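All protein chains but one are shown at their positions in the complex.
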Amino acid sequence: MSTTGRPLHLHEDRLFPSDPTQRAIARRLYSQVEGLPIISPHGHTDPAWFAGNASFANATELLLVPDHYVFRMLYSQGIGLDALGIPRADGSRAAVDPREAWRLFARNFHLFRGTPSSLWLNHVFHEVFGLRVRLDAGTADHYYDTITAALQDEAFRPRALFERFDIEVIATTEGPLDPLVHHQAIRDSGWKGKVVTAYRPDEVVDPEHEAFAAALERFGAITGEDVYSWDGYLRAHRNRRAFFRSLGATSTDHGHESALTADLSRAEAERLFAKILKGGFSREEAALFRGQVLTEMAAMSLDDGLVMQLHPGCYRNHNPLLFARHGRNVGADLPLATDYVHALKPLLDRFGNEPGFTFILFTLDESTYSRELGPMAGHYPCLYLGPAWWFHDSPEGMWRFREQTLSTAGFYNTVGFNDDTRAFLSIPARHDVARRIDCAVLAKLVAEHRMEEDEAAEVVRDLAYRLPKEAYRL
Amino acid sequence: MSTTGRPLHLHEDRLFPSDPTQRAIARRLYSQVEGLPIISPHGHTDPAWFAGNASFANATELLLVPDHYVFRMLYSQGIGLDALGIPRADGSRAAVDPREAWRLFARNFHLFRGTPSSLWLNHVFHEVFGLRVRLDAGTADHYYDTITAALQDEAFRPRALFERFDIEVIATTEGPLDPLVHHQAIRDSGWKGKVVTAYRPDEVVDPEHEAFAAALERFGAITGEDVYSWDGYLRAHRNRRAFFRSLGATSTDHGHESALTADLSRAEAERLFAKILKGGFSREEAALFRGQVLTEMAAMSLDDGLVMQLHPGCYRNHNPLLFARHGRNVGADLPLATDYVHALKPLLDRFGNEPGFTFILFTLDESTYSRELGPMAGHYPCLYLGPAWWFHDSPEGMWRFREQTLSTAGFYNTVGFNDDTRAFLSIPARHDVARRIDCAVLAKLVAEHRMEEDEAAEVVRDLAYRLPKEAYRL
Partner (left out) sequence: MSTTGRPLHLHEDRLFPSDPTQRAIARRLYSQVEGLPIISPHGHTDPAWFAGNASFANATELLLVPDHYVFRMLYSQGIGLDALGIPRADGSRAAVDPREAWRLFARNFHLFRGTPSSLWLNHVFHEVFGLRVRLDAGTADHYYDTITAALQDEAFRPRALFERFDIEVIATTEGPLDPLVHHQAIRDSGWKGKVVTAYRPDEVVDPEHEAFAAALERFGAITGEDVYSWDGYLRAHRNRRAFFRSLGATSTDHGHESALTADLSRAEAERLFAKILKGGFSREEAALFRGQVLTEMAAMSLDDGLVMQLHPGCYRNHNPLLFARHGRNVGADLPLATDYVHALKPLLDRFGNEPGFTFILFTLDESTYSRELGPMAGHYPCLYLGPAWWFHDSPEGMWRFREQTLSTAGFYNTVGFNDDTRAFLSIPARHDVARRIDCAVLAKLVAEHRMEEDEAAEVVRDLAYRLPKEAYRL
């Protein structure tokens, strides 16, 4: 086992422009936000971690297995998911020594050069685990042992890390059938960490989801509503939203294939719902149903104040072989060209001008930044832009987001950063990247005399803290 | 009333790269174009200003009410248009003290940080009104009083400003029903300022325009043609184009939802026109009609030499509530994904290779810069690219325009800058931004040894003066 290797640096000026004028400004701006607590209004950490506060098992289980950014890249170069110990669709796992999986990852770590994964992972290695050599074939065991050993320490349990990371509040995401027992347990435990849920009803909203029928039945059982009538179905949503709010939820989250919304008459909606329930509906009818539910969700948000988030434009499970073997969320989702201007009109026609309604849009189609999303957010009072998301959650993606939305939406129709991650340890790294890029963007504006530095300092503080907190009502 | 506040700077190097090598080159290039007169070949100033030469009323009427870039951003943050005194659809206005509207604007001026509006407005504040503190809540009244007082001065009347701004020629835009009395009055007055019109026939070309029927009737009355026959309708256009030319017009301007063109046989065109007149046409038929008229306009341009401009890809009046309350042009228009390669083919098949035909294209869909517009302008003799337009008329938008069209269209298939504005006072600011960005773009090319500085100097002069003047035949 080697503990020597090429040195691992985490440069204090990383991600800042190398132009000395811009870098100096970026440093000063960053000093304004470096120490601010983390607001994490949208993510996918497991509340069980914070409820149970058990130790993480080992390096592979913590850093490799849950991170589809990482194993999709390995897969793209011919490394099978079984060799990495990724769970199969049936819940089983290949008999893989986690150390061997880690070695495989380490040997291929060069694949991540220039990607955000390398930024995040090196940050975790350096800052959380104190590693000072780079990960490669020669240091794989040193890494595996160092990380796995550290995880047994009390200081590396979820709550201790939560506090060490200075997380002021984190939102998880749960489906409407979730009993939220972990959130309840966190509350009951007396621990001061603020962990809230978010309402993500896709499985009872998407008739094309393989679990729709079963989920709907359970939806009825949990809520005591007749979810096979349109009114009862809507009441069931209201019921669960209220329950989610009682455990801290301030937002809903909707992941649809398109941004289509609808505003059907009550009779039309009832007819459509009946057809959906009966089966034999077309792809268009399924989309229309999802779109109608989005508009209903907006109506409910006007009543209960939940902030609404829409993440459209993803082709889920594009690779049928991998879906059959390993199920969902294994890195085989792909972005789609997405229209917002036509698709959102029905919803906006009804609620676009309503005071108190907050509707946060995300995209995987960057061509919409300057063409649709910026101009829309720069007009409609309800609309805000979520940050560069998923495939675009990179330094380059963040630059493009700012440079392509700034002129039409400004900074104040955006809501700061979302880490959107289940990779808990990377949360500080991800927020740090976002803060640094925003400082770099602003430094350029100041260096080119488009803004004064005192204004830029206010903007970076707003982006890092005030705007996400206010937009998500946290 | 406070006259103290944070200092307002207008840095001499604004918008230039901060890299010292590039900045030094940009400065030298800018010295070549800084003093050139303004060619404004496409805009929306009111010819009545130059005909009547009356004073502007106050800061709010001059700078806030006519500028939908400004009030759309305020609206996006929940500020009602009535509170800003924006006229309603019925012509009435809320009883708002213009000073209060100005204060509301001033309190929210931070929303514009990083946007082109802040660049333009600060330029106007500093250069036209001599203000030296920044606009905010504390300086709102100082601004209002300073600007409103200045406007009473002879030196701030439209003609004086026109001369002060060193405008060599400005084109306004009028509909075919306009009697052009203001242009006639300007000619008759003996004033030397060159103000020409442009022919924008949308209201008699778009069957979906709410005023189409009435406009068509008036079109017939004015021209004495039977505009309910296809031939007569075309003759009426020729008639008005000749009249517009007699008052200086060198161009036509067409704002369509798509770039669709058509090349129907005479019999087909007659049948389509009959259906349009009868009503009950489909959306596709309306689009086809507009497309056919575009091709007819090109045919007329071959005869009368008017340069043709097409601005497609805008969803007008997206917000029905706002349209009902405040009508058109209140910041609720949105860009659309736009195809040119298929859409323009019918017109280009007929006229694309004709000597003497000039067809200038604009876009709101930046994904077309490198994919369609650059390659098309780099092939068809008739095609030229208008500058980054409307939502993309920002420093970032101008950089993207150049960086995404340069390799395929070069500089010489573009036509320099259009301010496209009704915000008269901002015209020097806008041209200054465009000149600075072109100098910055060229400075980068020179600094990276892709062009010699003497060549770049020629290019920036061409972009600022020669190309717009020649392309628009001014």
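Order as written gives the chain letters A and B; numbering starts at 1 within each chain.
Basically, a residue touches a chain if its C-beta (ideal position, glycine included) is under 8 Å from a C-beta of that chain, and two chains touch if they have at least 3 such contacts.
The structure presented is a predicted model; accordingly, all values stated were derived computationally and were not measured.
With respect to the chain omitted from the figure, which of B:Leu234, B:Met376, B:Val415 or B:Ala464 is a touching residue?
Within the whole complex, the residue contacting the unshown chain is B:Met376.
Kindly state which of the options A:Asp365, A:Asp419 or A:Glu452 is in contact with the chain not pictured.
From the options A:Asp365, A:Asp419 or A:Glu452, the contact with the absent chain belongs to A:Asp365.
Name every residue on chain B in touch with the hidden partner chain.
Counting over the whole complex, chain B touches the hidden chain at residues 19, 21-22, 339, 341-342, 345, 348-349, 352-353, 355, 367, 370-372, 374-381, 383, 403-404, 406-413, 444-445, 447-452, 454-455, 458-459.
What residues on chain A make contact with the chain left out of this view?
Those residues of chain A that touch the unshown chain are 6, 9, 11, 13-19, 72-73, 75-78, 110-116, 118-119, 134, 315, 318-322, 331-332, 334-337, 364-367, 391-397, 400.
The definition used in the following text is that only the chains that are shown with their structure count from here on.
What rotation angle, rounded to the nearest 5 degrees, superposes the C-alpha atoms of chain A onto those of its identical copy chain B?
120
Please compute the C-alpha centroid of chain A, do the same for chain B, then give the distance between them in whole Å.
For chain A versus chain B, the centre distance works out to 40 Å.
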